[in-house]
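Here's the structure, in structure tokens; my notes come after.
Omission of a single protein chain aside, the complex is shown with its protein chains in their original locations.
Moving on to chain A:
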Amino acid sequence: MTPSPHCIDLATATVRELNQRLHHLTADGDPGIWRVLNPAGGHAIAVGLNAPVTVEIDGHVGYYCAGMNKSASVRINGNAGVGVAENMMSGLVHVRGDASQAAGATAHGGLLVIDGNASARCGISMKGIDIVVKGSIGHMSAFMGQAGTLTVLGDAGEALGDSLYEARLFVRGSVASLGADCVEKEMRDEHRAVLHARLEAAGLAGEVDVSEFRRYGSARGLYHFHVDNVY
């Protein structure tokens, strides 16, 4: 690949230099497309972005890639370590491979698409993000999820949606078990519309039948602290 003016090779540049240059970009003008080479599992790559820039990362990344992203589109052509897109506010993060634990943790907005599988605690404490996982997810996913959607084309591990608030969960495959206060809910037209929109945003329109999914949400039994609700 021929390096472009917007190409940073982490074999020679530091993560600090990369992030500093990306932070200098503003919404004014055209932030352009940036390509990152040789991430080599480095941590905190492309974090705190605050402009509608497109960042393409060729390789595997470590912890917290695209953390606290706002407005940017980040594509990872590889696997992602712990906490990819953690606390994202807006924008898009696309993992072409698998993601480790806590993908999309506490994120307030934006779209996280994972082509492969996601490990444990996917969407933990999610606060408005939309997450689409084309593979399966690990245990304790959407733990204490407050808002947003988690869509899983594969299976979900143990204790899905434990202590859930108002996040909405759609799973096409099997669910190993539901966590405390998480229940299966009726899939009505309005939910099918929401699911369809999320699949469409992830580029899956027409490829997946929404009728194959089941919906899970909070029983709201833990919303009021009472002896009958203590686990």
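Note that in this section a residue touches a chain if its C-beta (ideal position, glycine included) is under 8 Å from a C-beta of that chain, and two chains touch if they have at least 3 such contacts; residues count from 1.
Note that in this section contacts and distances are computed from a predicted model.
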**Report entry** Per UniProt record, name of the chain withheld from view ["DNA repair exonuclease SbcCD nuclease subunit", "FMN-binding glutamate synthase family protein", "aminomethyltransferase" or "Putative acyl-CoA dehydrogenase family protein"]
**Finding:** "FMN-binding glutamate synthase family protein"
Query raised in the report: Of the listed residues A:H6, A:K70, A:R96 or A:R214, which contacts the missing chain in the full complex?
Result: A:K70
Query - Option from A:L37, A:A80, A:A105 or A:L195 whose C-beta touches the chain left out - result: A:A105
Query raised in the report: Out of A:V47, A:V93, A:V132 or A:L199, which is the one that touches the chain we can't see?
Result: A:V47
Query - Residue of A:L10, A:V95 or A:I124 in touch with the missing chain, whole complex considered - result: A:I124
Query - Residues of chain A (touch criterion as defined above) contacting the omitted chain - result: 15-16, 19-20, 23, 43-44, 47-48, 50, 62-64, 67-68, 70, 82-83, 86-87, 89, 101-102, 105-106, 108, 121, 124-125, 127-128, 143-144, 146-147, 163, 165-166, 222-227, 230
